[in-house]
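Input: a single structure, listed below in structure tokens.
The complex appears here without one of its protein chains, the remainder shown in place.
And now, subunit A:
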Amino acid sequence: MKFVKALASATILAACTFGSASAADLVVGFSQIGSESGWRAAETTLTKQQAEQRGIDLKFADAQQKQENQIKAIRSFIAQGVNAILLAPVVATGWDEVLQEAKDAEIPVILLDRTVDAPKELYLTAVTSDLVHEGNVAGKWLVDTVAGKSCNVVELQGTTGSSPAIDRKKGFEAALAGKDNLKIVRSQTGDFTRTKGKEVMESFLKAEDGGKNICALYAHNDDMAVGAIQAIKEAGLKPGKDILVVSIDAVPDIFQAMAAGEANATVELTPNMAGPAFDVLATYLKDGKEPAKWIQTESKLYTQADDPMKVYEEKKGLGY
């Protein structure tokens, strides 16, 4: 009798495990930071789209920039018995306890877009972009484009001390290292905003002989570049021709500028972090094979040759 009971429960258990392995009835909880930027909104939209395409039942929780809300959301996901949890952590620290709870409940957690300071065994993997690499791609494009000609570069940095600002600067400088024809002549923070990007660019133009001394602008995000483009136009110069413009993020508005010939290149920070996450999750649930602890998303370079208007139309509806 005892044996039969055990056998029956084992069969049920196996059936359950088998059931959860097929993507069709997967339930995944997603704890999102909030919607503080257009990129974040696009990430939310794409995550929902990706889940729908794969027939995954996505439970979405907006934390409104608060860690305690995220912790609450994760606990509620655990209580609901979801198959996996996606977490875009608002801060790096303080996750150990709740991640341990998820681990005890045998629910894999995948980090999106940012990482945490917690032991690696507490989460399945982290899907993020490599910020240094992004800067590097932008730098390489500039090195190739000017092709040995002498070029003074001005840089619009992100918010001072933020990790995208530090890393995107580092990557760009690494790409320029050893190239004597390229020189960063001015570098200031534009706080990742259009207004500050415009204001700082105005001062760069004044400081560098009305802009005649500047051959290229590197902005740590597209919004600052969009602001700077307006400043260049108002100073009577042609952005994209007199001053090359390269930036990072690939938000829709920069594609409009590229279509108008006012921006030259952008490096994409893809908002589709969930796609790769769902892929590894499917493999993991099927084969039980642990993926690498870090999955790097592609930092794709877009230029004016990539039909910017088409990309703009594609991206417009994503909620950027």
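Note that contacts are C-beta pairs under 8 Å (C-beta built on N, C-alpha and C of every residue); 3 or more make two chains touch, one makes a residue touch a chain; residues count from 1.
The working rule: contacts and distances are computed from a predicted model.
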The chain not rendered here carries, per UniProt and among "Inner membrane ABC transporter permease protein YtfT", "Peroxiredoxin", "Threonine synthase" or "Carbon-monoxide dehydrogenase small subunit", the name "Inner membrane ABC transporter permease protein YtfT"
Per the whole complex, from A:R54, A:H133, A:R168 or A:K198 the residue touching the absent chain is A:K198
Checked against the full complex, the residue among A:E36, A:E52, A:E97 or A:E121 that touches the missing chain is A:E36
Touch with the missing chain holds, among A:Q53, A:T160, A:T283 or A:Q296, for A:T160
Those residues of subunit A that touch the unshown chain are 35-38, 40-41, 157, 160-161, 186-189, 191, 193-195, 198-200, 202-204, 206-207, 223, 226-227, 230, 234-236, 253, 319-320
